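Every protein chain but one is kept in place in this view of the complex.
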Amino acid sequence: MLRFKAAIFTLLLLLLFCLSAAAQTAEELSDTAALEEPVYEIPRLAQVTNFEAKDSPDDAGGEIELTWDLSVDDKKEDGLVSKYVVLRSQNPTSDFHIVGVANHRDSSYIDKNLKEGTDYYYKIVTFPKYQGEVRLTREEIDPLMEQYPELTELDIKDVSMLAEYDRDIMSVFDDNILGISRVAGPVKSRAQWFNSKDLDTLIIGLTICISVVIFIGMARGGRKLFLRRIGGLQAIENAIGRATEMGKSILFIPGIQDMDDVQTVAGITILGRIAKTIAEYDTKINMPVSRSIVMTTARETIKEAYLSAGRPDAYSDDMVHYITDEQFGYVAAVDGIMVREKPATCFYLGAFFAESLIMAETGNSIGAIQIAGTAMPAQLPFFVAACDYTLIGEELFAASAYLSGEPKQLGSLKGQDVGKFIAMVFIIIGAVFATLAALTGSEDILEITNMIKSWFSA
Amino acid sequence: MNFWKALLAIDRRWIFLFVFLALAVPMFLNVDFDLSISREVQGLYDALDKLQPNSKILMSFDYDPPSAPELQPMADAIMKYCLKKKLRIIIMGLWPQGPIQANMALNRAFLEEDINRDDYVYGVHYVNLGYQAGNEFVIQRMGSAFYEMFKRDYTGNRYEELPLMRGIKNFNDIDFSINFSAGYPGTVEWVQIAVDRFHVRLGAGNTAVQAPQVYPYYNSGQVVGLAGGMRGAAELEGVFARFDGGTVDYKDKGTKYMLSQTIAHAVVMFFIVVGNIAYFVIGRKDKLKASK
Amino acid sequence: MGSDLIGVWIAAFLTLGIMSFLYKDNPWYKFSEAIFVGLSAGYWFASLFWQSLHAKFWANWSPAVQSLFQGQFDYNLLYTGAGILGLMMLLRLIPPIGWISRWPLSVVVGGTAGLYLINYLVSNAVRQIGSTIQPVVTFPESIGWINSGGVIIGNVLVFAVLIVSLGFILFGRNTTIDLPTPTKLFFFLIALVACALGTFYSLSMPLNLTGLIIFMGVFCGLIYFFFSKEHTGFFGGAATVGTWFLMVTFGASFGYTVMSRMSLLIGRIDFLLVEWLKVVN
Partner (left out) sequence: MWRRTVPIMITFIVGTVLVVAEFIPHKPFGNLGEDFSLYFDIIAVFAFILGGGNLCRVHFSKVYRKKTDWQFSIVTLLGFFVMLAAGLFKIGNPEGIQGDVTAAGSLFADLYDSMFTPLQGTMYALLAFFVASASYRAFRAKNIDASILLIAAFVILLGRTPAPSLIADFFAGAGITFMATAFNFVPTLTDWIMDVPNLAGQRAILIGIALGVISMALRLILGVERTYLGSDSK
């Protein structure tokens, strides 16, 4: 019985093998049949509609913007359209060349690097996806590409599809084989004198700037302006006093960026104020820097401070010395200075990166009073954790105005507050409309919200 | 009481020592723990798993040695997997040191018994195009033609001499791309240009600092998979080992480093807790004293 | 192979030299520091020389000058200005006319001021305000990270923050709101009941209130930065709430970076143990 079953099983297995072998042969046969059919039929796809070409607005010239509505075939899910090919010419009837491609489902293209003032004409070709195999070898394609450099805009697959139709490749574009749009043009590119997209920004910026200027003017005119005290700034004088009592030096670090960072500039202006106090107290200041221009500027600043404190003789260029531009090399040296000279007070005012904590922790270990200030949001937590006082962001920029005590400088801080007030007002109004829109689902309110948002979307 | 006071005023060098030990000792241990695999790492694996052999994969190495502890284990694991799966690999870098890191990953992969260097021909199975300056503009230009940005590869071969590159014009010819990123330029730029404009399928490996910026792109589907920080690296090694283990040893530095990092983390937290206990104990005693 | 080995030993020597600073300052560290400063200064100058002066200045300027001799004007001739400003900077070496170096300096400062004004206006001020314009209450499906359980607990958190903030604004140390205490208490109780109702409501039909917290944080944070009003009364209370938000921000960012900082050291320890000592494989 068992033997009988085994025999049937074996027979069945053999049958299966035969069947599968037969099937495979049939497949191979059909493959050869496909090879014999030489010409690939390029599907003719619907052309794009509403094709328009116009000068790109708000640009520096040399650009033309093309827009169109998608080809009907591109809206289908079958993915027949692979891309849109852009053709350009300087006359409306002939001489069109490929200048670029846009992806399928894209309905715009910006043509760049054009001559200003020249008339251009454009056509858009709805380009099909090649379903066949790439038959051209690289050796065949390369000379083609050399003959028609514009073909490099297309993929290998595309070129071989075109070659399937005709070895004279560019004729495809004349023979109406593909879905080609009407000619758009003539159109010229021009440069604009005002970027209208920035109008919102301009208005907001002007409002803030004007309020700053007005308050500077008011303060200059003798109007008394109230400003609250900032803890970190009052600590500065005490810190200098402490260094004087202890007979130790003061270390000033203006960050590790160059003068092309406004935080460094802010640090230097604060230096100007505190150097005067230092000169009056007759304390030593040590300022290692990591940028040459900062060195030059800091020297000028300190010299001026000593001069106005009536102690020009006490000034020396050696107070400021260059170390290295390299971030961590500079930190290595500053750490060395700290543990060897043991300054009583350390100032870190400027732009800082990862080195902030290395310096602040070393400074802490030598028991120095540390006052930091930076507008690098990522480094603020470390200064807050390791220093005695930290000027947070905006306070860094306000510090020199505060310390100067000059009315016009203080006036600018008032102007700043107006900016904050405007920001808060718009945040409230915007939030109210946005919330109403979200809760009621009203299209009108949503439109108002989006309008307010668009003012702030530069 | 003296104990708590001493604890508060502990010499910070003790903390340094503990941190060092917490990081160094686990390196001697041969651990093998199974992490839970997050959705985003699974997504990365799934995307790679779906690729057919000989698919073309573009890897951009956008980091330098300081970030290597986090990103190199990811690169190693992915490189091993891709080579084993016989994917065609195209390497490039937007950071100058990137291509060097890529070669390190390649060499590491070739150490595996199952990945024999002789089976892979440079220029056919893998290519290192090298570094190109220009940040996001490089990606932009690659959108029209890779050739424009990489006239020569890392070792000086001309683009058209590389058989693998002959069939590749731009992103349309790439089946998948991965970006290892430590900052700018990195994943954000790849998403904004390669994904949004040229419809590339993108997976990413990021440092822990970078990852939060990329999560929104993962949630919106612009990035199909994401490994973040050392944990991401460990998970990646884990997921490869689970589904594709056996002949290739995926569990490597990511898993090992992960243990170091977790223990060091625990040390930091331990000190914070102890510091606060000490502070409260002493604070209470001081208050008692003051009231007397 | 031999030179590689020397390279690894040098690298290990310098690595340990820097690390020895953690124990205390010592000659080994001083040596490593000295070599680091010297090398890096040289490195930066050489790179700047080739990559800025040669590649950006000379390569553009000298052809422009040549074409000028052939009677053509080249836009790149404007680089002459940069060269002159650079040379002016060097006049500092001649003390009597050293003050001329202030001119390039004013170009630098003026340019920096102009550029930063615009950049910060656009990317920090305008854009951040724009993205804060959000509904303070939404239906939860519009927010990605949060899912039903998270919404409820999130809302409880929101109400807790609201109650604590309000309590502080009314009763806090810095606040001197001129209301009799019973009135304050009355307000507070009403708010408490409202929040309790809100919490209860959010259990049955979740509303996402995270927008409210963001709004409050930005608003109070900005109040904290106001210079022209003393931090007393309502203002003081709001400013204090603002500092709390800043503290959460600082704490969170600090905690967030600890992990990646550890990985930096892992890299160095890995170098010492694996590449140099080869005690770990």
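Read from first to last, the chains carry the letters A, B and C; within each, the first residue is number 1.
FYI, a residue touches a chain if its C-beta (ideal position, glycine included) is under 8 Å from a C-beta of that chain, and two chains touch if they have at least 3 such contacts.
No experiment lies behind these values; they were computed from the predicted model shown.
The hidden chain, counted over the whole complex, makes contact with A, B, C. In the complete complex, the residue from C:L87, C:A160, C:I190 or C:V279 that touches the missing chain is C:L87.
Although one chain is not drawn, the whole complex shows that of C:T138, C:T210 or C:S228 it is C:T210 that touches it.
What subunit A contributes to its contact with the hidden chain is residues 58-61, 191-195, 198, 202, 205, 208-209, 212-213, 216, 258, 260, 262, 265-266, 268-269, 271-273, 289, 291-293, 295-297, 299-301, 303-304, 307-308, 318, 321-326, 328-329, 331-332, 354, 357-358, 360-362, 364, 375, 377, 380, 382, 384-386, 392-398, 400-401, 406, 408-409, 412-413, 415-416, 419-420, 423.
Residues of subunit C that touch the chain left out of view are 6-8, 10-12, 14-15, 18-19, 21-22, 30-53, 56-57, 75, 78-79, 81-83, 85-87, 89-90, 92-93, 99, 102-111, 113-118, 120-121, 124-125, 128-129, 131-132, 145-146, 149-150, 153-154, 157, 161, 210, 213-218, 220-222, 224-225, 242-259, 261-262, 264-265, 267-268, 271. The set of subunit B residues touching the chain not shown comprises 12, 15-16, 18-20, 23, 35-36, 65-66, 96, 208, 212, 231, 262, 264-269, 271-272, 275-276, 279-280.
Just so we're on the same page, only the chains that are shown with their structure count from here on.
Between the chain pairs A-B and A-C, more C-beta pairs are in contact across A-C.
Relative to subunit C, the chain whose mean Cα position lies farthest away is B.
Averaging Cα coordinates per chain places subunit A and subunit C 16 Å apart.
Annotation for subunit C: residues touching 2 or more other chains are 257.
Counting partners per residue, subunit A has no residue that reaches two or more other chains.
For subunit A in complex with subunit B, the residues that touch the partner chain are 100, 103, 138, 142, 152-156, 365. Subunit B contributes residues 12, 144-145, 147, 160, 166-167, 169-170, 172-173, 197-199 to its touches with subunit A in the complex. Against subunit C, the residues of subunit A that register as touching in their complex are 200-201, 204-205, 208, 225-228, 230, 259-262, 265, 293, 296-297, 300, 323-326, 328-330, 332-333, 335-336, 339-340, 377-378, 380-382, 384-385, 392-395, 398, 413-414, 416-417, 419-420, 423-424, 426-428, 430-431, 434-435, 437-439, 449, 452-453, 455-458.
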